[in-house]
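Shown next, in structure tokens, is the structure this report addresses.
Every protein chain except one is present and positioned as in the full complex.
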Amino acid sequence: MIVDTLLVRLGGESGIDNAISAGDVLTLSVARSGYHVHTFRTYPAEIKGGPVMFQLRAGVQPVPSLGDKLDVLLAFNEEAWQLHGEALRPDGVLIFDPGEHDAPREFGGTAYGVPLDRLSKDLNLRKGKNLIALGALSALFGFDFQPIQATVKDKFGRKRPEFVESNRIALMAGFEWAKENIQDEVPFRLAAPDSTHDPELVMSGNQAIVAGALAAGCRYFAGYPITPASDILEEMAKRLPPIGGASFQTEDEIAAIASVVGASIAGVKAMTATSGPGFSLMQEMLGLATMAEVPVVVVNSMRAGPSTGMPTKMEQADLNIALYGGHGEAPRIVLAARSVEDSFYQAMHAFYLSETFQMPVILLTDQSLSHRTATLPMPDPYRVPVVERLRPTAEDAGGYQRYRLTESGVSPMGIPGFDATPFTATGLEHDEYGAPNYTPAMHSAQLDKRGHKFERAAEVLCDLEYPLGCHAYGAPEAEAEVGVLAWGSTAGVVREAVEEMAAEGLPVAALVPAVINPLPAERIMEFAGHLRAIIVPEVNRTGQFAAWVKANTELHLISLNKYGGLPFTPAEIRAKVMEFLVAKPQEPAAELQPTEEVAHG
Amino acid sequence: MIVDTLLVRLGGESGIDNAISAGDVLTLSVARSGYHVHTFRTYPAEIKGGPVMFQLRAGVQPVPSLGDKLDVLLAFNEEAWQLHGEALRPDGVLIFDPGEHDAPREFGGTAYGVPLDRLSKDLNLRKGKNLIALGALSALFGFDFQPIQATVKDKFGRKRPEFVESNRIALMAGFEWAKENIQDEVPFRLAAPDSTHDPELVMSGNQAIVAGALAAGCRYFAGYPITPASDILEEMAKRLPPIGGASFQTEDEIAAIASVVGASIAGVKAMTATSGPGFSLMQEMLGLATMAEVPVVVVNSMRAGPSTGMPTKMEQADLNIALYGGHGEAPRIVLAARSVEDSFYQAMHAFYLSETFQMPVILLTDQSLSHRTATLPMPDPYRVPVVERLRPTAEDAGGYQRYRLTESGVSPMGIPGFDATPFTATGLEHDEYGAPNYTPAMHSAQLDKRGHKFERAAEVLCDLEYPLGCHAYGAPEAEAEVGVLAWGSTAGVVREAVEEMAAEGLPVAALVPAVINPLPAERIMEFAGHLRAIIVPEVNRTGQFAAWVKANTELHLISLNKYGGLPFTPAEIRAKVMEFLVAKPQEPAAELQPTEEVAHG
Amino acid sequence: MAREAKTKPKLLPKDYKSKVKPTWCPGCGDFGVLASLYQAMARMELDPARTVVVSGIGCSSRLPFFVQTYGFQTAHGRVLPVAIGVKIANPALTVIAVGGDGDGFSIGGNHLAHAVRRNPDITYVVMDNEVYGLTKGQTSPTSPLGFKTKSTPYGSSDAPINPMAWALASGVSFAARGFSGDPKHLTDLIVAGVEHPGFAFIQAMSPCPTFYNTFDLWRPQIEALPEGYDPGDRMQALSQVFRDDGIPVGLFYRQERPTLDSHTRVTAHPLREETEDFDVQALLEMYR
Partner (left out) sequence: MAREAKTKPKLLPKDYKSKVKPTWCPGCGDFGVLASLYQAMARMELDPARTVVVSGIGCSSRLPFFVQTYGFQTAHGRVLPVAIGVKIANPALTVIAVGGDGDGFSIGGNHLAHAVRRNPDITYVVMDNEVYGLTKGQTSPTSPLGFKTKSTPYGSSDAPINPMAWALASGVSFAARGFSGDPKHLTDLIVAGVEHPGFAFIQAMSPCPTFYNTFDLWRPQIEALPEGYDPGDRMQALSQVFRDDGIPVGLFYRQERPTLDSHTRVTAHPLREETEDFDVQALLEMYR
């Protein structure tokens, strides 16, 4: 059977089977062959030992989500079969190592035993199993051989040339063994790629954020390592110095955000990136940025919490702290990236908003998106304006008022070394010059100033267009009966489920805003229109986004929560939507779904 | 005229006029004379210099609020008149120093010039002005002389005996000068106190919290100085060692909450206290306490924010961070103290809940309540059960599961040195034994466990009675047409305004819960009943409590916001209520008040 | 430090092993430190129910799970203030804090300096691998200048911290350095540290073969402190820690001075057991 998408999962033991690096090589080479790809991976929190899995979904058309049941499972050991067997479709393909375990009896699909360990030992390759497996996969599914080899060379060629050769040998060994020993035709094969255009880019969500930030003019980064945000620090450390910027690993997250605030005071677009525990630590300094009106961008890549939680698993549970995390009334703009491509645009967007409104902007992503690699069309950086903060003019020179009470709430910001307008910024309440002032009138006025900026941001954000604004999928909204309202990385699964259902003629539409605060409430109300039910899927227990939308719209929403550290699958979204589609349209929504529903995951 | 309450304000320059210490002495002595008292004070954030004010309201009956217009203003200097003249009732009494300025022409009430500075210089007293002023006040208003002298002796007798004598001289000098030079009868005089019962206690809100915590069994405190919470640290440092407890000034707030978590793991009831900036810093460790299920109590005394804000001013703007401040899903119980007396009970309550549910409890107070001194009847500590956390039994000894998935969500907690049940607590997600576990099923189950405890707390809290539960004031709820729903220290003004209106026959009732999370939503719905309008006054800009109630009840609420760093006055509450009472009852509430209202303060 | 009555059956090092299998990479230096800890615990016959091992976050901070005593893995960098809370709450407990160089000297550096000056009776073993293990190989505060990692691809520009000098300058009352490749010696140091009444800081050089394999680099440099070395002389200790040749190991400094709990607390009982009957009414009467 020729299929449009193929979903392959590699499961093994961390530090032994190198399933992740095999997956990375496979991903890049499949993408270079012209397919669209979308990956998902989970690591243990241990460095070595513990189960890892890497999953690649390749398609002829764009693949917005991680997919549902696996087409192919490559199990390096028995535990991998036990962990992932259930995820394999009944008629799927299992590739296992007969040296590790027997073909599982209960499995009714096609099972191929490939003696990975033995072949690797025969070749005297200590870490060859993964490339042998790739070779076998290629032989079976007719993947092009060339790009795999080229990818290995690209990835390791400079640093470890001997590695390239041993990998080539391993690849060939797996390939040839499979050609010789497995004659059956595999049950499904991916259709040929669309060869009419160049291969797309292949990036991770975190790489896209870095590229977007650099495109927006970010030239200062400071951070402290933390999973799953560390690679933003690492990428910045690599990219910034050559283009004249600076990157800096600090002693902790407080120092990171503090130095970012300092760099911004000195006139540079600056950013930090962290995850939950570090984000909690940054709350005080974020309040200072709001109070002193300093533009800063903070990326928070969410992982399962609370506390240290599950550092290598995903969750969408840091929305509340992003919205409300600081003491006092300290508005912040909150964005959530929806895909790898969107990560690029939202990073640019974050700088646009932060410079325009002179306040902190928080960009949320999560473990699944940060570490997702996916194909994307070359982004167009001109789609997002690159702006600079408002600066003092000659008029301001005498008696410069840094915190002048303007109508928009935004006032010109002098930069040391560039503007002859010295002033002292402070976290204390202050008058228009910046001097401490505790009178009721001034406190109210400055609170209003900071609030108005934010409220004005809501207006600006109202008519955002693609790629920055709300994304809509599925049936035309006027015809839809059931809606799905999602945020962040859940966008992909929702898109896939809803588009598929709409293609089947089902009246389902979806809306996914990127700007979470200020929420595009009007657009959401418009979407809600005459929908019978609005489902809000999110990977958390209490429905943080649903509560936020309710607080802003008073809509009745149906929460679909999953909280096991893994993303939704399209099938889960579809199942929930179907509950409401099968119900008679006459019944009012409230009766269909009197209480909020929770699906454990 | 004989009056039931008298409102006196002392305004001067910090470090020069000693208005605050004069106020403290006056308060204590008036209370000892058998009156009820209620104070309010604002300091500058500077140590010396800057305007301070101290306000005492004394009454024959309990005085729940700081009152409205001043009956008496004692202005130590001209600035004090400028700052506070407007607050003085037109027919009020102004006492000023003619050496500082002339009697203000625009003032139509009674003005007495008392040469405070000259008298003090004549007596060669460097810091005597304040006691001279008290002497004059006593002469004019017929305050009892004896308690003032006794109070001075109590306060300073041991440390500075020479001070007692010089103060006595100053007091007498002011008294005699006024007797000699001012013959007029003052326009109002306080009625004689009710002498049938003993004088009540006189405590500050922070002192009441400390007493309540000690009564609940708190034996460990750690904190870092911060206004307006420092005196909790100071009081604990004084009180704990003599009763066998320990108190500890740490290097910062993170260390404070960390050591409290450590002390609690070792089996001791432990607490810390801070204000906004410190509370922001504690968010990560609070998440650990939720995750590892460690009982801790954190007092957050709110001051005007964001950032360093206005450390000596009040605001009710830390509700959001108290509810939502940590990353991930980390439920916490949130209480808000409503009065000095309630501070005692809620501190006990906090320990009751924290030990019962093995989770952090946040007790909110604010600058105005922390530093308010007021009379209160002797609290009854037996009204709040003193409990200990659930402990392992003999059955648990083999294969002890610290995080057993019980129905209630609460599982027995072993204490090192007391229980032979070693286990390792962690901020990682864990299995029932406490070992790290990242499976979806275990993460969901443990999130549910932690969530269920909290949800069960909601049930327990539903039928709380006085003093812990909701306080209700004013007209019988069945008869009320307009309701006021308040929280925290705003309780006092609301009570006063609503009781007065109800006494006038107006159909107004108020409800003030102490437990903010989980919110007693049913009780609030019951209160809402058939009310035409529900007004939610709070000292912040965005209506944090109103939003929280809406999220929990979907009620339509009318926000009354004031945000200048000062509390509401009863008149402001009354004015807002009247807007809705004068409207015809036929009109629907939504038309009366289509948008939220904001009153600047 | 709590010792058990000698009537109980003697515990062996393996009795301190918990059921949780160490998750460290094969060859990780931390195995040596863990083995030393088991040995030291057995030698001192620590009562598992009266011993608390506290840690932060990092590979090294996983250690408490592997020890069959009470344990608490806290948040990154917060091991010491938590340990101090435990100790003040119950001075009868043996409190051992452990962690890594990132946990202890980067995010947690200030708590170290302040713990040191307060001198709580806690033993703090830092497994120093000069790298961030758990987050996969970034530069740590003890990494050498010019160190190339993913977070410093052009080489680290920060002079490394000298943790021993730091502790000595902050007034530490016990400072020692060991090597995970010599668990016997490390065992001795841990025993001495636990028995020292006050804060004992032990820098355990513990290589990370996965991200910075220093076994071969360090082993030839490890050497005992010079003969006749006097651990009572702080200036001498400082001159040893500032040496730029070799990695001297041993007890650098020891001094007895009052401990935090001897100050903070009126008695040395667990706070839970404090007998003082507290009469809240009497306290409240003071406010009349």
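When the chains are written out, they are named A, B and C in that same order, and each has its own residue count from 1.
Everything that follows uses one rule, which is that a contact is a pair of C-beta atoms (placed from the backbone, for glycine too) under 8 Å apart; a residue touches a chain by one contact, two chains touch by 3 or more.
Here the structure is a predicted model, which means the values were calculated and not measured.
In the full assembly, spell out which visible chains the left-out chain is touching.
In the entire complex, chains touched by the missing one are A, B, C.
Of the residues listed, A:108, A:161 or A:241, which one is in contact with the missing chain?
Candidates A:108, A:161 or A:241; residue touching the omitted chain: A:241.
Among A:378, A:394, A:478 or A:582, exactly one should touch the missing chain; which is it?
A:378
For the chain not shown, which residue from A:103, A:266, A:441 or A:575 touches it across the whole complex?
Looking across A:103, A:266, A:441 or A:575, the contact with the absent chain belongs to A:266.
Specify the residue from the set A:24, A:71 or A:284 that touches the hidden chain.
Result: among the candidates, A:284 touches the missing chain.
Hey, which chain B residues sit against the chain that's not shown?
Contact residues on chain B toward the absent chain are 15, 44-50, 224-227, 230-231, 233-234, 237-238, 241, 249, 251-253, 277, 307-308.
Please identify, in ascending order, the residues of chain A that touch the omitted chain?
Given the touch definition above, chain A has residues 198-203, 207, 211, 214-215, 219-220, 222, 239, 241-248, 250-252, 254-256, 258-268, 270, 284-285, 288, 292, 378-379, 381, 414-428, 435-436 touching the missing chain.
Using the touch rule from the top, list residues of chain C that touch the missing partner.
Touch with the absent chain occurs at residues 106-110, 113-114, 117-119, 141, 157-162, 165-166, 168-171, 234-235, 238-239, 242, 257-258, 260, 263-264.
Throughout what follows, only the chains that are shown with their structure count from here on.
When the C-alpha atoms of chain A and chain C are each averaged to a single point, how far apart are the two points in Å?
Once rounded, the distance between the two centres reads 38 Å.
So the centre of each chain is just the mean of its C-alpha atoms; given that, what is the distance between chain A and chain B in Å?
That gives a centre separation of 43 Å.
What residues in chain B touch two or more of the other chains?
284, 288, 292, 426-428, 436
Among the residues of chain C, which are close enough to touch at least two other chains?
57, 73, 75
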